[in-house]
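Note that this complex is displayed minus one protein chain, with the remaining chains in position.
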Amino acid sequence: MSVKENTEFQPTIVAFCCNWCSYSGADLAGTNRLSYPTNVKIIRVPCSCRINPMFVLRAFQRGADGVILCGCHPGDCHYMEGNYHTRRRMTLLFSMLNYLGIESARTRVEWVSAAEGQRFVDVMDDFTAKITELGPNRRLEDLRCKKN
Amino acid sequence: MQEELIKRAVELMEDGTVNRVLGWQKGQFVYDITPAVFTSADELKENFVYNDFCGDNLSKYLKDETEKEGKVLVFLKPCDTYSFNQLLTEYKIHRENVYAIGIECYGKADVELLRRKGIDGILDVKNENGTLKIATIYGDEEVPMMEAMAERCVNCKSKKHVAYDELIGEDGEVLDSNRFDMVEKLEQMSAQERFDFWQGELSRCIRCNACRNVCPACTCEKCVFDNPDSGLYNKAAADSFEEKMFHIIRAYHVAGRCTDCGECSRVCPEHIPLHLLNRKFIKDYNELYGSFMAGAEVGQVSPMVDFTMDNDAEPSIVQKGGAE
Partner (left out) sequence: MAIYKLPYSDLNQLFAAIAANEKLYLPVDISEDEAAFRLWKEGDQMTKKLNTLRSAKDFFFPQVQPLAKFRRQGQTIEIMDDRTESEDFVIFGARACDVRSFDVLDRVFLEEPVDTQYQTRRQHSTVVSLACGRPGETCFCGSFGIDAAKAGGDVQAWHDGDNFYLEPLTDKGVKLIDSVSSLLTAGDQEAVDQVVEKIHTILARLPLAGLKPQDLRDKELETFNSPKWDELSSHCIGCGSCTFVCPTCQCFDIEDFKNGENVERYRCWDSCMYNEFTMMAAGTPRKTQKERFRQRFMHKLVYYPIKNDGMYSCVGCGRCLRKCPIQMNIVKVMKALEEEA
């Protein structure tokens, strides 16, 4: 039996999801039997503001082609104000990455609530499509352990 | 100016206000000046110096100095006073243990800029009415002070002292400088051009950590880059990712606390324009969250730890070109 090799570029996407809204949103997508791209690897965090800029950069270092952060809608944070902090921090981080010439479409923040299973799927579909279009991450890549 | 500072320092030591002085010490050449603590009038008279090359920002040393017994006298140039305030805001300095004298500053010279002009073998430099008269082993040279002035001084942000116990000389105003011009120029380039620019600059980094260690805002007891458990630990940038990683994180960590004193660019042995990273953050949060100058006052809340519920921009504006 031979397996047909898929030569098309398959991006690796890291999605940081907050425990209270977005992760539950992903769960809801699952219980509703909605499917989202298998490229997306979810990392659950207690709150979107737990995400340190270093997490984003390390994801790229370890092979991510796109990084997306998902949190509760502004105003709905389980910890009252966590996602307001995320909003400022990531705006400035993304702006800096853009300033260094790294494609700004590789990073994104989306607000997904626990009730928005369909939205989670739509967001992931869209982001995966965009990253596939952009191609492999080259400008923020760590080549070690990959060369051969 | 130098004599005046020594005289005042001796007076303050004699009347018991302070027991030591944090200042600048003469070197072997006119430009190799070392920060130092002086404990007697004789030491001051012999070794204290204040000239066009005293660029070192002394405020970071107060972190350790104010832990010691007795009051220390410190001389602060206008831009140093911002760092001083910022350190106070972060509770890094014991204010009661320091007596700060604000001194006027018309910009400091950078010896590397003289070398760029091919001047080497420098024996002496004298500033005569805005012209540097340079004696070298290969003959005498003249350079206008403006041409030898460090970038941070050409684009000086403020001549105003925001903190002092006493002032020697005139106090100035916050200036309308052109310090964001280069940031704007970079923003207008294409992504590829920007990438190439920064790749060219950052690939020269030798990871000596001078930028980090000299920075008055870098006061962590242990840096993530020195912590083997952080996953970011490295002693040399093994590839181009790590060069960027270090500088992005360094600039990000001081964002909202960086007073744009320019020490990072001054000390970089490779002349990487690190201030352009810091200024990008300053420019961004000024545009997005309202005007903010770190260190302008003690106790300010940085835009990096603040938020508004309704008015903050979404991160997606970066893609739409808002903060580009």
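Should a chain be cited, it is by its letter among A and B, assigned in written order, with residues numbered from 1 in that chain.
In the analysis below, contacts are C-beta pairs under 8 Å (C-beta built on N, C-alpha and C of every residue); 3 or more make two chains touch, one makes a residue touch a chain.
Here the structure is a predicted model, which means the values were calculated and not measured.
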item: Omitted-chain contact residue, chosen from B:K133, B:K185 or B:R204; value: B:R204
item: Residue, one of B:L5, B:V18 or B:I33, that touches the chain absent here; value: B:I33
item: Hidden partner chain, touching residue among B:D56, B:D260 or B:D284; value: B:D56
item: Hidden partner chain, residues of subunit B it touches; value: 27-29, 32-37, 56, 61, 112, 115-116, 118, 120-123, 136-138, 204, 206-210, 212-214, 226, 228, 234-238, 266-267, 269-271
item: For subunit A, residues in touch with the removed chain; value: 62-63, 142, 144-146, 148
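To be clear about the criterion, only the chains that are shown with their structure count from here on.
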item: Residues of subunit A that touch subunit B when the two form their complex; value: 53-54, 57-58, 60-61, 74-75, 81, 84-85, 87-105, 107-109, 139-144
item: Residues of subunit B touching subunit A in the complex; value: 186-187, 191-199, 224, 231-232, 238-239, 241-242, 244-245, 248-249, 251-252, 255, 277, 280-281, 284-285, 288-289, 303-309, 312-319, 323-324
